[in-house]
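Note that one protein chain of the assembly has been removed; the remaining protein chains are unaltered in position.
So, chain A:
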Amino acid sequence: MRIKHFLLLLLITGLTSGGIYAQERVISGVILDEMDQGPLVGANIVLKGTTIGTITDAEGKYSLKVPGNIASEVLVVSYIGYKKKEVPIDNRTQINVSLSMDVQELGEVVVTSFGIEQEKKSINYAVQELESKELVEGRQENLVNALQGKIAGVQITSASGAPGASSEILIRGATSLSGNNQPLFVVDGIPIDNSAVEGGGNRAMDINPNDIESLTVLKGPAAAALYGLDAANGAIIITTKKGAAGRVKVDVSSSLSIDKAMRFPEQQGMYSRGTQGLSDLESRYSWGPMFRRDEKVYDNLGDFFRTGVSHKEDISISGGSEKATFYLSASNFDQKGIIPETDYNRTSILLKGSAQLSEKLQVGASANYIMTKNKRGLSGDSGGWLLNLMSWPRDDNMSVYENPDGTKRWLIPSLGTNQSDNPLWTAHNNPVDDNVDRILANAFISYDPFDWMNITYRIGRDRYSQYYSRLVSPNTGGTPDGAMRELERQRQITTSTFNISMDKKIGENFRVSLLMGNNVQEDKGRSLTTSGSGFINPSLFSINNMETVRAEQYKSLRRVVGVYGDLKIDYKGMAYINFTGRNDWSSTLPKNNNSFFYPSVSAGVIFSEFIGGDKYFFSFGKLRASYAEVGADTGPYKLSPVLDRSYRKGGKFKNYHTAGNPNLKPETTISKEIGAELKFFHGRLGVDFSLYDTESRDMIITTRITPASGYIIQTFNSGTIVNKGVELMLTGQPLKGDFNWTIDANISRNTSELKELPSFVSEFPQTYAQLTGTGRGSSLIGEPVLGVVGAAYKRTEEGRMVIGEDGYPVIDDEKQFIADRTPDWIIGLTNTVEYKNFTLSMLWDFRIGGDVWNVTKNRLVSYGLSKETERRNTGIVFDGVVEVEEGVYEENTKEVVLTESFYRYNYGAVDENFIEDGSWARLRFLSLGYRLPQNLVSRWGMSDFSINITGRNLLLFTPYSGSDPETSSVGASIGGSGTAGLDYGNVPSTRGLTIGFKASF
């Protein structure tokens, strides 16, 4: 489509005549919407047949210098979604133009699979697109976080407030128990890696949000079917900015942010260190005597965190002629985290260009180089290191982590290295470095043999190398000699796509388009891990200085070949039907099972076209339905058993923990969706509604098995998950004109159910979510996928708690399903108000329901530091019943004391006590922008200048007692149902303020 526009422009402006004018002229004016006479911002004005052009400013104004030697006498004015107009100049210097909306392109154009731009009204499934402005207004540097609250049906969980922390996305629920549930990310037609390793960030955060022109979320298999097996969880299609024909445009922007830890779990400050009410300085527990009035109670939590400061600078230069365009941007983002010694830096350079070699031939290429450097306070693979901070006894000043002589100060000196470290010491001495060098490159050639046919070949590569190092300095608790681990990793995804598309009117009423293509993808990885233990010389932190060094190499290769077709039939722009089919061959599956086909069909009717009446009130109505299947393969080398190195004495080989499975076959996700899109008041009120039902069958799940089989883990094809949901998107423009007010609301609900597991599996626990001895993030048959299974109190059939003869509640022997971590409703509400040069926008983000398992509090309770343990040593009669004989209960009347051992071995041993409602209402951001008056900025040689102040996470209302109910103990590093809703000593989320400016020249 884009190419066609370009060609059209070329044709229109292609013939230049050679008259000579001696005098330079300046033409200026305003471009307005014909309907409401509002200014059109960013409309294109080009002198016909030349490369001379400009765009309108924020007030719709333009000013075009016409050199004396240019003969053209016609202005071509265009704006997306509007009919193009050619206006003769007729010696005028003031030309105002009104454009009318193009009925053919009433709705927006959205980018879909393979970067194909489609009219939104012709698409028969839910799709949402975000523009550049919407992505940057919340000032989120992790692209994924920028989607928060903006897309219906998407649950985003930012792991923590640490710099470089990952964020996970679930689109319409989890479809896989053990595999990846993250959507496919595609940048300019090339799939990129969004994985997270070693507790690091999700790699899509390498993309500079400022470089993005538009982002489309393809929510389900129907939308993503053409992308094949990686798109079972939907796809996020990113189109980066490009240059436009016309004068060179330079944008410069800069911003400065401060961040603070938002909330902490509540600690008690009444009781000091010890056990059983007695002081014991050899203990870490706070079950000691009451603090004396002369004793200081330290705020170790508050003292630990600092104010994070970050700044970002962006510059972009773009422009071009009809023959060629370019876009060049450079950006630097530098963040100092709220934890001492942690930071994150991202530098990105993007160069993109395209050239029209002939009327029929276009080529283009882009390269994006990104360098990130992330220094994290030690965060292991399973979160939780702040538990040590949160449970630090408050009689001790944790901020003193060294003795006056510079040696390490231990909390309990007699234990030496047999104790946990002061987190501040860890932050200073045991850094984790995670640096990535990445290049995203792609090139395409596009040929139009006929005006109804296009052939495009695109090849691209996402390649990055990562350096990860983790230092465990000598004298670290548990590792007195020190240790070090370095990981050098490379990943390279190469994608080749060959598409032939045809688009032709057949007769009066039909338009048929057909796309056929081939896709070859190669995903290659290699890593080298070097680990050493024991520093010979305690001051040099190099592998060369280690007693024992061990290296391990890993290479992986996966190849997928796909062919596909996409047929669309459009009846008078009123009814659409669309068939797609794709066949994939994957190298990771057994040869007899590696080919799989999946179809989709979708249809839509614009019924408003068939009914008459007032188009002003009811402007547009469409009903749509779709059915799609999509397959998924597995990772490489899962088919047969292999041997692993043994590091114990004698070395050599032992069995590898994972058994092979030579019978694997593709898993299938089937999705059905119906929806409606309605517009009222000439589009000022829009409603988009979808219902969906997704079923994943023959899930490829990697599960623990009994070691009696001879292995620990095996991959199977078994199990079914069903997700059902509803999505509602509302857009409204209550006020239009000088005072402009728009509202966008996204409301969604997803429910999931695990229908089936392999016969021998009674429960599917998440490996990294086993956070207490009894409890774990887990999935059970017949229950929602994001569950928690753990210890609960014994209850009668009526639900009364059973109290033992000793007066304390009785713990049930059987573990129970105690929490559903899926929110009932996710609501995002964006309000934007524009008045004159001011813009105010805010995003309220609501989550209703959804449990959070507060393991942090559990830990604080056992350590005697949780606020609620202040009630210790007081009496209580537990509300419940006592079993007097089998099945006969009496009301409990026994008064007992809330003792340390009750808190530690009864209350603290029951996971159910730490399940909390994770609902929230959150003012995710509030942003105020001011655009300086045009006459002022033009005096400074600028075309535009705006300043902006944004507050993030300004308000949070939640019944949750911990730091933030939006939390994930591991983040995006793991697959499956993940660890969202598991609070396990994570870095608190932050509240912050950003001020920034943007100037255009």
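For this structure, a couple of remarks:
Keep in mind that, in the parts below, a residue touches a chain if its C-beta (ideal position, glycine included) is under 8 Å from a C-beta of that chain, and two chains touch if they have at least 3 such contacts; residues count from 1.
Following the convention adopted for this analysis, contacts and distances are computed from a predicted model.
Considering only "SbsC C-terminal domain-containing protein", "SusD/RagB family nutrient-binding outer membrane lipoprotein", "Riboflavin transport system permease protein RibX" or "RNA polymerase sigma factor", the record for the omitted chain gives "SusD/RagB family nutrient-binding outer membrane lipoprotein", by its UniProt protein name. Residue A:639 is the one among A:101, A:639 or A:726 that touches the chain not shown.
In the complete complex, the hidden chain is touched by one of A:537, A:709, A:796 or A:873, namely A:709.
Touch with the chain that is not drawn comes from one residue among A:254, A:397, A:518 or A:899, which is A:518.
Of the candidate positions A:452, A:510, A:653 or A:835, contact with the hidden chain is made by A:653. Within the set A:534, A:683 or A:933, the residue that contacts the chain not displayed is A:534. Although one chain is not shown, part of chain A still touches it, namely residues 280, 282, 414-415, 418, 459, 478, 480-481, 494, 496, 498, 518, 520, 522, 533-534, 546-548, 553-555, 557-559, 561, 563, 583, 585-588, 591, 594-595, 636-637, 639-644, 646-657, 659, 703-712, 714, 758-763, 765, 770, 772-774, 776, 813-814, 909.
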